[in-house]
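Only one protein chain is missing from this complex, and each of the others stays in its spot.
Should a chain be cited, it is by its letter among A and B, assigned in written order, with residues numbered from 1 in that chain.
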Amino acid sequence: MSEFLEYSLLGLLSGGVMALIALSFVLIYKGTGVVNFAVGEVMMLGAYIYYAGAVTFGLPPWVAFALALAVIGVLAIAIERAVLRPLSGQPAVAVLMATIGMASIVHGGVEAVWGGDTLSPPTLLPRTPLLLGEVLIPGTVLGNFAVAAVLIGGFLAFFRYSKTGIALRATASDPVTAATLGININYAQRLTWLLSGLVGTFAGVLIASSAGLSPLLASAALSVFAAIILGGLDSILGAIVASLLIGWVESVSAGYLGGKSRDVVPYVVVLAILVVKPYGMFGTRTIERL
Amino acid sequence: MQAGVFSALVYGRAAREEELRLRAEVERKVIDFLEIDHVRHLSVDVLPYGLQKRVELARALAMRPRVLLLDEPVAGMNREETEDMARFILDVQEEWGVTVLLVEHDMGMVMDISSHVVVLNFGQVIASGTPAEVRRHPQVIEAYLGAESEALA
Partner (left out) sequence: MRTGVFHENFASEERLWDSPTSRTWMAAFVLSLFTLPLWGSDYVLAMACIVGIHVIAALGLNLTTGNAGLISLSHGAFIGVGCYTVAWLGKQGVPFYIALPVAGFVAAFLGVIVGLPSLRVKGLYLAIATLAAHFILSFAFREWDAVTGGVSGTSIPRANLFGFELVGDRRNFYLIFVCAFAMAVAARNLARTHIGRAFVAVRDRDISAEILGVHLLRTKLTAFAIGAFYAGVAGGLLGYFYGSITPDYFVLTLSVFYLAAVIVGGLGTVLGSVLGAVFMTFVPEGLRLLASVSSQAFPGVAGLLLPMGQVVFGLLIIVFLIFEPHGLAAIWARVRRSFHLWPFKT
């Protein structure tokens, strides 16, 4: 029983960081309608810049982190301007492929500059483990979850209560009407990309400092796709709940069925859910009008 | 319309004959009938509005309907286009033997081409009959022209 508890708890906690990655994706989808396949790569780049700052340039970890946030922020805005804006009229396949192209560029660039080996950036959070009865939780897992929870709570509050947040939501649901109401939709979409990049950097640095840094980090985002589609592509709450759920499923199945099942069980779950609830648990059912 | 996948892939006899048959039918019976032959190879979005509507009618006719439902087919058309459309609808009904259910506000067109008219006002049927009968119906006149004001009466 305590085994199950341990797997469950670990799964939920790692789901917290997954939720950050999912948030990064859902922000862009909700804000601009773009399916961003480059989420993992941006996250990875943020982690590498943090590493460069902290290890190559010897900056204190928090300064390096701020540097990473700044660089990724600028990059996100640059991407929005240079790539997404020219493609704004085109069909979804085209934009999807553009994000895949971007992912490829970032991935190749990172490997070219830093190589394929695993690196160890310094940790930002304390490593002391927590002992709950018989269950041992590593400190990094707990710390990551705490940071993720704070960030997500902040975003939920931001979108609900702040004027900018509401403006972003308005731009997402109907850009033309939002523009007629005086919202500058260019700024809104740029801000969305910026926020998404920042959230991704958080996730990347958290994961890298606890699990090591290598180009494989980007593929952590792939299992997040399972969570995203489970939660509904455009629902922040859905992304969070689904990430926790998928994190739990992965951990429990890895514990009972062996580590390899981690690669396949989330996807089976996703396909099963799609049959029953096609738009995910919380996604909005789009009504198509002719 | 049912050459199978394999026949389609190798363009066997079944697929070929079906295609030729379809072409003959669509070209002669629909495209020539609606006089849109001159725009056959153009993309629909570059056509003028009236022709676009005619292409829509052609698309509906290509399905060989027994009943044709037309929802405001002459909305936004000028007199000439409306007359053309009215002529085509009449031709469809006479030559194809298709029953046409027309929803329209253009009174001139409705009265000219309909054999039976039903008038609805705020969801209620207020009159039903031949155009001549409906034209004289007091409630119809009231709905279209308004009743006499009580203060004046």
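Everything that follows uses one rule, which is that a residue touches a chain if its C-beta (ideal position, glycine included) is under 8 Å from a C-beta of that chain, and two chains touch if they have at least 3 such contacts.
All figures in this text were calculated on a predicted structure; none of them were measured in a lab.
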Among the chains included here, which ones are touched by the excluded chain in the whole complex? A, B
Which of A:Leu5, A:Met97 or A:Leu216 sits in contact with the chain that's absent? A:Met97
Thinking of the whole complex, not just what is shown, which of A:Leu12, A:Val55 or A:Leu87 touches the missing chain? A:Leu87
Could you list which residues of subunit A touch the chain missing from the display? 35, 83, 86-87, 90, 92-94, 96-98, 100-112, 115, 222, 225-226, 228-229, 233, 260, 263-264, 267-268, 270-271, 274-275, 278-279, 288, 290
In the full complex, subunit B touches the hidden chain through residues 1, 3, 5, 8-11, 15-16, 18-20, 22-24, 27, 59, 63
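Quick note on the criterion: only the chains that are shown with their structure count from here on.
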Counting only Cα atoms for the centres, state how far subunit A is from subunit B in Å. 52
